[in-house]
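Step one of this worksheet: look at the structure below.
Note that this complex is displayed minus one protein chain, with the remaining chains in position.
Chains here go by letter, A, B, C and D, matching the order in which they are written, and residues are numbered from 1 within each.
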Amino acid sequence: MVPLENYLALSAILFSIGFYGVLARRNAVLILMSIELMLNAVSINFIAFAAYLDPDRIIGAIFAVFVITVAAAEVGLALAIVIRLFRNRATSNVDEAAIMKW
Amino acid sequence: MATEILWWIFAAAIVGTALGVVFSGSVIHSAIFLILSLAGVGAMYLFLMVEFLALVQFLIYGGAVTVLILLALMLTRMGAGEKVNGSQAPAGFMVAVALAAILVSVAVRTAWPGDTGDMPHNIAIEAVSEKLFLDFGAPFVIASALLLVALIGAIVLARQEDGE
Amino acid sequence: MSIWPEERLSHADTEGFHTVDMTINVGPQHPATHGVFRMVLTVDGELVTACEPYIGYLHRGLEKLSEINDYRQAMAFWDRTDYLAGLLCEQAYCMAVEKLADIEVPERAEYIRVMLSELSRINSHFMFLGAFGADVGSFGTSFTYAWRERERIYDLLEEVAGDRMFPTYYRPGGVAMDLPENFEKRCREVLGHIFQGIDDLDGLLTGNEIFVERCRALSPLTTERAINLGVTGPVLRSTGLAWDLRKAEPYSIYPQVKFDIPVGLRGDVFDRYMVRLAEMYQSARIVEQCLEQIPGGHFLNPKLPRNLRIDDAEAYVRIEGTKGEYGVHAVAKGGNRPYRMKLRSPSFCNLSALSEMVVGHYVADAIIILGSLDIVLGEVDK
Amino acid sequence: MNGASPLPFGDVFFGWSWLDAIIRIVIVVLIMTVVVVYLTYGERKVVARIQQRLGPNRVGPWGLLQGFADAIKLLIKEDIRPRAADRWVFEFAPFLTFIPVLMVLAALPFARDWGVRNVTLGLLFVNAALGLNIVGIMMAGLGSGNKYALLGGVRAAAQMISYEIPLVISIICVAMVAGTLDLNAIAILQEDRPFLLLQPLAFVIFFTAMLSELHRAPFDIPVAESEIVGGYFVEYSGIRWSMFQLTEYASLWAFSIFGSVVFLGGWEFPMGSDWGWGWQLFLTFVKSLAWIIAVMWVRTTVPRLRIDQLMSFCWKVLLPMSLVQLLMNGFILVYDWPQELLTLTSGIGAAALVGFILYRTARHPSVAHLVGAYKRAGAQAQ
Partner (left out) sequence: MSEEKATLPPLAATIKKALPRAAYVPGLTKTDLDLRVAPAELLVLVQGLKDNPALDFDYLRNMTGIDMQENGLELKYHLYSFKHGHTVQITVATPPGESHLPTLTGLYAAANWHEREAAEMFGFVFDGHPDPRNLLLEEDLRIHPLLKAHPLQPIEVVQGIEDGKAGFDF
């Protein structure tokens, strides 16, 4: 059946793709999406480890629940910042928000 | 065997759509690729026999997070014509490829304890809830507080002021 | 109030950033514009920041047509202005011609005119209630209920004048023919249905929490501003000013009937709706009194000239139309055609206040405010 | 749902579960199309009845074939794609809205052990799947290249995210009482009394939030005909438009069955388990029909809310009430207090919610004198 390494490799590739997105993109929303990809890669890792290595197979799932919670909170807050940024500066480009003042 | 083939199909779909997220030229296409990618991750949870988490993935990511992202796209009216990639894109690409190579090689070369070829069995939702509410009660409460703070913070930030 | 420093805006401006306004084109083919009216709303999210009305899609050159047609022929164009209450427009036109030519109107004809005009007013207000309900979003139920009563009124008009919407029934100097024999019975029957219909719509709309909540305190207009904007009719009365031309500058037989002028308090959308609802009762009341008081005699002045020629004369005749002051400015300079006929259409003037009224409200409310003005595009565009 | 419940649900065709699932889903989809066709027909008839019209009565006896005629017409209609549209997003959006409904239908029990699959987490699954169809709506809104569609998409997103919270919480309340997430088990638990009696407040909240999720009046803001002319599907035509229509009615059907299983006892109450599957199917049919007619009834009589009223109703009324229900359930269940207490507390809550709305229906104070005046005047005239 599917071995653990497959999940880990998939997770690693997904994480790297998200990593590239964070580095390459300029648009704040796109960076946010890339971060979501990375978080999901981490969740896959948690659950895969739990499913294959943990005797009661639950802790990983609980960590994934927390990851999803944090991701939801982060998305809500980050998008509020993006909308704020857009209203004030008519841009959602992170490079142009580097002045650190409105 | 059928499960393995399906797994590979889903894995390829996840990677492909994830690449779509970071390489597509349109922000909206990126967001839709993200939805597909996250749905694929949900399917991965099903392969790992965590139905509950798969459903939560669909509910939170499919129903809420990506919708929030699309909503932000609509409100900020970012469409075609905007330059999406920064100047560090080539360097970032190399770093990401290197990172992927290292992580994959580490994952594959490490000798994991236990029998890693076993198909995991299903996790009962009762077990998850018991663990979550009893052993992880404090983190749970803290996560709830985090959500509440984030909610209030988002409202304060995005609130329309007078005179705008 | 703002927690952000004040220089933010100027800073943003100097750096060359600018936001692109999103505009929505409402109309000319939009379910809520009641005809071919177009307004361009500039919106910020859901809030309207600017409104630019565009009219003229239905411009038929009414005034020019009146100039090149005989005094009596041109009337057919006039009941196509406010096509929901065509008889009121005919009345104004006939009164203008009568004023120019000093034609006497028999009293019976005046009674007939007032009765039918008030029925037309009820008809138009029913249309308002139905369409307004649909604007607020009641999925056409108010519409069909209003339509039921309108059909009855149209049937009655058909029995009297031979046509439903554009009867061309009035004549300078009277009306075209006498009332049918069973008119009184039929009219009372229709009036009974009308009271029932008003109650139905009242229950359906006023009795609904969502409807009241949508309309009240929405876009209030002060009396001063309304006067300055030239707004008349129910919209003006909803601001609390009891100004109705039937009382302020009485014409026809209105001094001889009893009726009240309903007024609102705040001038908001809900008051406009309530004023129209109340006016329908008053109109029905006038019709009932007319039925009792109507004298016999001629229905058309028998001493009319065969060819109506009018020397130099000028008159500005105004009546209380369904939407407000319906004025006809007629100038004669000899011949059988008017030199100039100008329509002062209430919808046109009320509509000019629209862009001021919708700014700062939601898009959904902009539709309701437009509906509450109760414009008729035939009258706006002439 | 590959790894979902391994236990077979009823008899397995040919002993092969994949083939069995496919056959079952095909049957359900076929039934669904017929149901949708007759739901559109039924809705038009019900609406017509309420609006004093006749409704479809030309195609077939009593117009029974009207739905099929419409379907044929829609299928052969030209499929138009605007030039400004984002091609793939635009073309896939209708199908993406439809898939979640299909997923829901795969998890619903129509009678005891009658359904496609019994999902152990059925309650959560249905919610998750129904939450997904917003994605297709957003894609339609973004991809159409139309401002009305964009506005509709924004409204739909804001509305559906907000109302999902009270919807899920009200269902969680039922799950607390039932102690399981399995829809089949929930129905069996309601053998002697439906959960409606135990959780009236949750029922009211569920029904309201369901109307919002279905974009039914008074929450039809994303598709508001008189404001944004259809919202997100304004640019669609032919088969893609009919996919949206199919989704709308199929999800109405799915919601009605889901709601009747969760709150009304589904196929189980009364006497469902005693009288066999025929009676069970009949019960499901009757309950979902009653549910659907209630939705249609509300649709025809209630105007549309405004977007801010909608939001504040969700966050300030429904959400706190649902949390109150959750809290009360928690106390009563943890301390093992009698179930009558559940009925009592929840009943008080529901009465408070309904009473709150009724209280606000009280007439607008500023026009109280006006209403009185015209009533009096009307009475006089009559």
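We take it that contacts are C-beta pairs under 8 Å (C-beta built on N, C-alpha and C of every residue); 3 or more make two chains touch, one makes a residue touch a chain.
Source: prediction; values computed, not measured.
Considering all chains of the complex, which shown ones does the missing chain contact?
The chain that is not shown is in contact with C.
Would you mind spotting which of C:Val26, C:Leu84, C:Ala161 or C:Leu308 touches the chain that isn't drawn?
The missing chain is touched by C:Leu308.
Write down which of C:Met22, C:Ile227, C:Leu291 or C:Val359 is the residue touching the left-out chain.
Per the contact definition at the top, the residue touching the missing chain is C:Ile227.
From the listed residues C:Met22, C:Ala50, C:Met165 or C:Leu241, report the one that touches the chain absent from this view.
C:Leu241
Just name the one of C:His34, C:Lys99 or C:Arg214 that touches the chain not displayed here.
Checking each option in C:His34, C:Lys99 or C:Arg214, the one touching the absent chain turns out to be C:Lys99.
In the complete complex, which positions of chain C touch the hidden chain?
55-56, 59, 61, 63-64, 68-73, 99-100, 171, 176, 225, 227-232, 241, 243, 248-249, 300, 304, 306-308, 312-318, 325, 327, 329, 331, 335-337, 339-340, 342, 344, 348-349, 351-353, 356, 381-382
Here is the rule we go by: only the chains that are shown with their structure count from here on.
So how far apart, in whole Å, are chain C and chain D when each is placed at the average of its C-alpha atoms?
41
At what distance in angstrom does the C-alpha mean of chain B lie from that of chain A?
6
Between chain B and chain D, what is the gap in Å from one C-alpha centre to the other?
That gives a centre separation of 29 Å.
Multi-chain contacts only, two chains or more: what residues does chain A have there?
87
Residue numbers in chain B touching 2 or more other chains?
Chain B, residues with two or more chain partners: 3, 47, 49, 52, 56, 64, 68, 71, 73, 75.
Hey, which residues of chain D end up touching chain B in the complex?
Those in contact with chain B are residues 1-4, 86, 89, 120-121, 124-125, 127-129, 131-132, 134-135, 138-139, 141-143, 150, 153-154, 157-158, 160-161, 164, 168, 181.
Sort out for me which residues of chain B touch chain A in the complex.
Interface residues on chain B, with respect to chain A: 3-4, 7, 11, 14-15, 18-19, 21-22, 27, 30-31, 34, 37-38, 41, 44-45, 47-50, 52-53, 56-57, 60-61, 64-65, 68-69, 71-73, 75-76, 78, 82-86, 88-89, 91-93, 95-97, 99-100, 103-104, 106-108, 112-114, 116-121, 123, 127-128, 131-132, 136, 139, 143, 146-147, 149-151, 153-155, 157-158, 164.
Under the stated contact criterion, what part of chain A meets chain B in this complex?
Contact set of chain A toward chain B: 1-27, 29-30, 32-34, 36-37, 40, 43-44, 47-48, 51-53, 56-59, 61-62, 64-66, 68-77, 79-84, 86-87, 92-93, 95.
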